[in-house]
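Written below as structure tokens is the structure these notes are about.
What you see is the complex with one protein chain gone and the rest in place.
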Amino acid sequence: MIEIISGIFLLAGSSFILISAIGLLKMPDLYTRMSATTKASTLGIGLVLIGTAIYWVDLGIAARAIAIIIFLLLTAPVAAHIIGRAAYFDKVPLWEKTHIDELKGKYDEDSHELS
Amino acid sequence: MTFLLALIIGLLYGAGTYLILRRSLVKVLFGLIFLGHAANLLIFTIGRLTKGAPPFIPEGTETLVEPYADPLPQALILTAIVIGFGVQAFAIVLFKRTYQTVGTDDLDKMKSTDELK
Amino acid sequence: MMFSVILSTASRYLLPLLLIFSFFLLLRGHNEPGGGFVGGLVAAAAYALYFIANGIDEAEKLLKAEPVKLIAVGLLLAVISAVPSLLAGKNFMSGIWLDTNFPVIGKLGSPLIFDVGVYFLVLGIALKIIFSLAEEDK
Amino acid sequence: MNQLLLNILLATSWVLLVGELKAETFIEGIIIGYLILWISRSALGGTKYFRKIPVTIMFVFYFIKELVIANLKVAFDIVTPKDYMKPGIIAFPLDVKTDMEITLFANLLTLTPGTLSLDVSTDKKVLYVHALYVKDADSFRKDLKEGIEKRLLEVLR
Amino acid sequence: MNPLVIFPIILPLVFAVIMLLFWKKVPVHRYVNLAGSFISLVVSIIILEAVISDGIISLQIGGWEAPFGISIVADLLSTVMVVITAVIGFATALYSLGTMDEEREKYLYYPLLQLLLMGINGAFLTGDIFNLYVWFEVMLISSFVLLALGGRRGQLEGAIKYVTLNLLSSAIFLAAVGILYGIAGTLNMADLARKIPFLEQKELLTVVSILFMVAFGVKAAIFPLFFWLPASYHTPPVAVSAIFAGLLTKVGVYALIRFFTTIFIHDTAFTHNLLLISAALTMLTGVLGAAAQNDFRKILSFHIISQIGYMILGLALYSPLAIAGAIFYVIHHIIVKTNLFFVSGVVKKLKGSYSLKDVGGVYKYYPLLGLLFLIPALSLAGIPPLSGFWAKFVVIKAGLEIQEYFVVGIALLVGLLTLFSMTKIWNEVFWKDDPKGNENHLDESYRLISNYKKFMMITPIIFLALITIVIGLYAEPFFTFANNAANQLIDSSNYINSVLGMK
Amino acid sequence: MLNLIIIGFLASAVAPFIYKPLKKYFGWIAASFPLYLFLSFLSRYREVADGKIIKEYIEWIPALGINFTFLLDGLSLTFVLIITLIGVVVFLYAGAYMQDYEHTDRFYVYIGIFMTSMVGLVVSDNMITMFVFWELTSISSYLLIGFNHHKEKSRKLALQALLVTGGGGLALMAGLILLSQISGSLEISALYDLNETIRNAPTYTAIVILVLIGAFTKSAQFPFHFWLPNAMEAPTPVSAYLHSATMVKAGIYLIARMNHSLGGTELWQDTILFAGTLTMLFAAILSFNQLDLKKLLAYSTLSVLGTLTMLLGIGSNLAIKAFFIYLVAHSLYKGTLFLVAGTLDHETGTRDVSKLGGLKKLMPVTMITAALASFSMMGIIPLVGFIGKETVYESILELDYWGLYLIAIAVLANALIVMITILVGFKPFWGARSSTPKEPHEAPIKMLFGPAILAILGLLMGIFPNTFIGKLLDQSSLSILSEELGLKIKLWHGFNLVLLLSIVTLLLGIVFYFIRTKLLHITQNIKLIRIFKPSEWYEFAINGMMYIAKLQTKILQNGYLRNYIIFILVTAIGIASFSLYNVRSELTISPDFSLTFYEGAIALIIILSTFMVITSDSRLKSIVALGVVGFTMGVIFIIHSAPDLALTTFAIETLTVILFVLVLYKLPKFLKFSKTSAKIRDIIIASSVGIFMTLMVLYITSIDLVSEFKKYYTDTSVPGGKGRNVVNVILVDFRAIDTLGEITVLAIAALGVYALLKLKLDDRDE
Partner (left out) sequence: MSFIEVSTNISVVIIGLSILFIFIRLVIGPTIEDRIVALDLLAANAIAFIAVYAIQSGTTTFLDVGVILALLAFLGTVAFAFYLERRTKR
């Protein structure tokens, strides 16, 4: 029974991972790619880990799995944020269909101060 | 996977060699890093490969029963990796300083110490 | 440093988590993956993150000890770990063990002192390198 | 007070890491946790934190739900042609104040439907968000205010 | 089991640590370094006595039986190397007090010096090939730092070549270690010496022995692997040049001797002939390289190479007498070469240059310095009755006995050319009048040097010169020692037994 | 005798300390020490004369068979007495002559060392001990020739002398070692009555050649003669002492010494005979176009040295007798004349014979001394030189076949010597007084005393030959021929062919003197003479060597790092592959080709990223790719049961990234440097390295490894190491010392980074 559940988690998780990978390939610009992947991969990996935790009925393993998940939840968005803003400084182009950009011109080129 | 690893080792050595023969300091640096990887993988592979049986002795038992991975090569590589890192770190900074002082990345412009005066 | 309130806040809360994890790695290394080296590197990573997020001055303020001292202490501990063996008249660096059993750590013995030495040394060198480079930057 | 809480939290996480529910382990955790807090005390300013435990738990569940939905939505868009998207970067005026709050909010936002927190203005009053689906900026801002920020504030205030 | 044998490795570390704990206090460094190197000297001599009286001493680190634990082995060869290292360490400690600039001292020159010695001693004393790799790295990295310390352009350019080529050789060394373990299944030298003759798969041994030969050959600066040496040795402060010149290459030579008398003697027809060819070319290219130079330290650097050739020749001839000659040569050369660099440093302080063209007239006003140059210089050129003559004599005698007349011919010719460059230095630096005119022109910085520093500068030179004379006039014990050491190497059984005895 | 030698060296060392205060009397003080040696050896005269061979043995390096074995027989005693006696004269003379020189104290050190070494050389019975003194004489000679070292010429010629004699010395050493391998001992006395064995030894030819090279270079025999005239750069006392009376006779001494063991073959005798004769003749001819007093004397010395060698070559009893008398005679008169030349130089300020004349009134004593020596040199009765020449002719005439030619040559040579004598010994004093740089007057007593003594000795020996040298002659010939000579020395041989020849020689010489100026033109135009100028061969050799040296350095040490790398790699891979190729037949490849999907993926990723690094033109891109390679390595480690390795790899990769990131934006963009040809060459090298390594891995993994280590560690880890992570136990316990070294490396690296970044000395003050 446990094995079934964990198996399902694994499959679900890995599919999310696959989706995020596809997203990374398919999305038009860096920003959209990031919005797509940060979530999907985080969730996917989370599910896989839960699957693993369930498989070994062991507090230690579960703890490790949870540790990783929490850590991912803490860091993934931060990573996305700093890459995103760095990309913006770096003038990484937005997809042409991006119709609003309220950030345009708000940055001070030199000091990177944001008004 | 031994065969594949043998090929990869060859590749890494080749790449490392090719890179240290470049004129650009930075590439030479990359070359050295590659040689490091190559050497580690070499020892690892030559120490014979074992899958999914790390040399950890489970609670309640005194030793392991075959098959399990040979811990010695692992320990050796660990030491080698760390030493490699130390040397690498110094090399990186040395190369940076050299670039700043000499003002170029081109090794062919660094022959002063061998000139006949 | 990077003017990102998000990153710097995150780093402040990650720091203790990473440090505890590094201790964990150090202490259990004798029985599970980990050990002084990786432990030290994780600790260093924590400080490195803090430095990137909050700048070198903040980081140096946070780390009260001068890295060189950490290096010295690390090496010192490594050497000291050999002293018991000499006192006991055994071969140099022979392990001397207390007959107690702690969770995680397992037995206490001179090799553990050695590993702790490694931990401090690695922390020290990683930080010395990173900080020197960072100061070079300013 | 908070320090103690945090200390206990650390101790617990230690027990979790170790993975054995023993007294010694917890004591070890307390000791090490205290050490850590001492080491990193200048990193953590005092914060009001972990009041209203129940609200928090509620929020966590709400959030996980959101997360799953978000992903399904995005997944759908990834596998189907991409022309639905109307991406844009929106300036979102913040009601959350402290660094902690801002960070939490920004990160949660990143983890929820098609949004990605790009940056916070230096004066910490505006959050710039990249979103995949914005018909018009104001309604977008409104949704966020009603939705996640409101609930978060419930937890925090 | 004598616990003392580990001390030459540990003591320098301890001294370094003490200095690091007081890392801002240069005076502490100076005195800890001086006292430390003296203590090391005493300890190493005690060990030597012990080894001479009760034979090879081997210590199992951690009490783990050989070959599983790491063995520290002090036989005659390794011990004498340790002693000489200590001698040079002490001399350099003094000389540094006289010549090293405050900045470099501030930036941890002395701790690095001690750690260098630690690495060198480790390399000499270990009985485990991977551990040898580790000590080589300790030695290398500290030499990297000492070489680049100060960051002048020349230093950096030299360091780039030195570092790259030495890392290359380390990579080869490491691979060789791995391969040898993959073949023989052990890392312990004694165990290797014991196992290899009975190995079923001998084919690959020769191949791996070549890799070791190249790896050590680079460190020993033999032909055609020596290029890093002349490119770098003249760039750091002279105290550093001196200790490098004396010790570093000898570690490579030591390793070659150790490996090709103890481990790889399954195919001497091939391996040792390679060494023979290399030796001849090393002597020749080295000495010719020197002839082309006009810089005091560069000439000396190239002579390191040509002299290494003689040592390798001794090894390649592979007879007890020949190896004794090689060992005698190593002992003599370390002392002499270090001293010559010391002298070059004093000349630099006096005249402000290393270039033969820019200096002169030293003998006229400093006859003592002239004498102190002549002693090592003529010794290097093999003029009797100085140490170098006996070294050459023994190697050549051995060569003639084995009827390798051609190589002996080269050795003799190179001896003459060595005399040529030594007299070149003598003519230019000491005999010829100062190009600035025939009065005594001193570099202005020289006037700023305190008498204390001058004293510290000259003392080690006299000290080493005396050793050279003693070895020359009283060669009997030294030769007998070298002879015993050689026999110990040729017949490995003692070595094997003392290491694996406890099994 | 060792004590005397030690005293000698000590005394020399003391000189500089006592010179300054005792400057005035130093000549006398200095002379007292050779005198002491002279007397102490003279005291042994009786014993030796009575045929006793005095031996002394003190251990030095017994392990090598090298000891202080001294042997005083007729031959060595003769030499010792000459050396010390002339030493007395020269030391005294120099006291006055060298007064105006700088560093006269150093002069006395050198010459003291020289004399002592010379004594050591001739009394040593151990070949290597002798060689030690041999080399010491070369060195002291070097220092003395270069005594006026502010002059480039002096430095150059001193070096020339050193290299020629030094080179010969090395040959000699080889020869002596080979010789000792036959007798199994380094003692010369051990060679007695081994003549037969030695002659039949396979190395005999080599030995003869090597030993003779040593002897000829030292005694300036053709073609090594050129350094001797050049050595006249030295102060005159040196020329008188080293380069005429003593050192240059060392080679001849050696030949005489070795004669009984090496001699008796055509190779030996003819080589010596030939070289001697050539030297005798050409030296005489070359002396023609000389005007310098010392040069003239130098060439005459050469000629005499040739004669002496020739006599040894003849090797008959009579020849040996002639050799011996001529040796003694020459030392006496030539020493004298050199000193006279010195005196003239010192007083008049020139050595140019054409500028000298009519000094007899101003310098009567010098004149008489010169005259006496000159008569001896010309071979005029009743001086010892006469006996010398007579016996020389006599011994030549004995020869059946060669005799005629040789006698002709000998007469010619001696005639020229007569001419030289007239130029040096008489012309300056007689005839018209010509103006000189300095206003001459009689030399001080110190400078008159010595030469006079020697000259008078020449006379006495001529009149009472047997009382002086008869006994020594017998004993010496014993050592040279190992048989009694049984010939008495007579001053007067009666009217015979020999006497006729002497007269002819004399007249011919006088004729030469007068037609000299005419002959000068002829000789200068003889191209032949230019060809016989080995001094130019020497120049050629030196320049050639320098050329090769520079060329080699340009080729090898060319400053291009990659060329150095290529040298190393090609050597390594070349030789290694060669030895691998030799054993290919015994080797097999049987690795497991099994492969899973993810392993394929991993391989693919590594390969692609590697190429990314190589081809990328952006640094950051390369860093990222490098990171991927590293992380993939980690994954490989995980798959193959090495979690600790994986941990470490990941950690280090990340740290490396951080390092790069902190350093990188300071580093330059990649530029396209290398040419395609270079790239191709590098690719070939790189791929051969790669292929070699791959092969090694495949071969080795196909052998089954037998290692007790694996089992030992896992069995001992828990009970002994108290740990369950075996790798960690190895690191902190089984092989803790490795880890100690490892962390030391890290520490040094960190300190290095710190020092390198902080300490930036500028190039100006270096």
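Per-chain numbering from 1; labels A, B, C, D, E and F assigned in written order.
Going forward, a contact is a pair of C-beta atoms (placed from the backbone, for glycine too) under 8 Å apart; a residue touches a chain by one contact, two chains touch by 3 or more.
Source: prediction; values computed, not measured.
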item: Hidden-chain contact residue, picked from the options F:646, F:686, F:703 or F:751; value: F:646
item: Residue in contact with the excluded chain [from F:113, F:322, F:473 or F:658]; value: F:658
item: Per the touch definition above, residue among C:5, C:49, C:79 or C:123 touching the missing chain; value: C:49
item: Where the missing chain touches subunit A, by residue; value: 3-4, 6-8, 10-11, 13-15, 17-18, 20-22, 24-25, 30, 33-34, 37, 41-42, 44-45, 48-49, 51-52, 55-56, 58, 60-61, 64-65, 67-68, 71-72, 75-76, 78-79, 82-83, 86-87, 89-90, 92, 109-112
item: For subunit B, the residues touching the chain missing from this view; value: 51-54, 56
item: Those residues of subunit F which, in the complete complex, touch the missing chain; value: 597-598, 601, 604-605, 608, 612, 618, 620-621, 624-625, 627-628, 631, 634-635, 638-639, 641, 643, 646-647, 650-651, 653-654, 657-658, 661, 664-665
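In this text, only the chains that are shown with their structure count from here on.
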item: Each chain counted as touching subunit E and subunit F at once; value: B, C
item: Higher-contact pair (C-beta pairs counted), A-C versus C-E; value: C-E
item: Chain at maximum distance from subunit F, centres defined as averaged CA atoms; value: D
item: Whole-Å gap separating subunit B and subunit D, where each centre is the average of the chain's CA atoms; value: 41
item: Multi-partner residues of subunit D (each touching 2 or more other chains); value: 13, 17-18, 20, 103, 106-107, 117, 119-120, 122
item: Subunit E residues counted as touching two or more neighbouring chains; value: 13, 20, 61-62, 72, 130, 134, 137, 141, 144-145, 148, 151-154, 160-161, 164, 168, 175, 179, 181-182, 230-231, 292-293
item: Contact pairs between chains, per stated definition; value: A-C, A-D, B-C, B-E, B-F, C-D, C-E, C-F, E-F
item: Of all residues in subunit B, those that touch subunit F in their complex; value: 1-15, 17-28, 30, 33-34, 37-38, 40-42, 44-59, 61-64, 68-72, 74-79, 81-83, 85-90, 92-97, 99-100, 104-108, 110-116
item: Complex contact set, residues of subunit F against subunit B; value: 550, 553-554, 557-562, 565-566, 569, 591-596, 599-600, 603, 606-607, 610, 613-614, 619, 622, 626, 629-630, 633, 636-637, 639-645, 648-649, 652, 655-656, 659-660, 663, 666-668, 670-671, 673-674, 682-683, 685-687, 689-691, 693-694, 697-698, 700-701, 705, 707, 709-710, 713-715, 717-719, 724-727, 730-731, 734-735, 738-739, 741-742, 745-746, 748-750, 752-753, 756-757
item: In the complex, subunit D residues that touch subunit A; value: 13, 16-21, 67-68, 70-71, 74-75, 77-79, 82, 85-91, 103, 106-112, 114-123, 128, 130-132, 134, 137
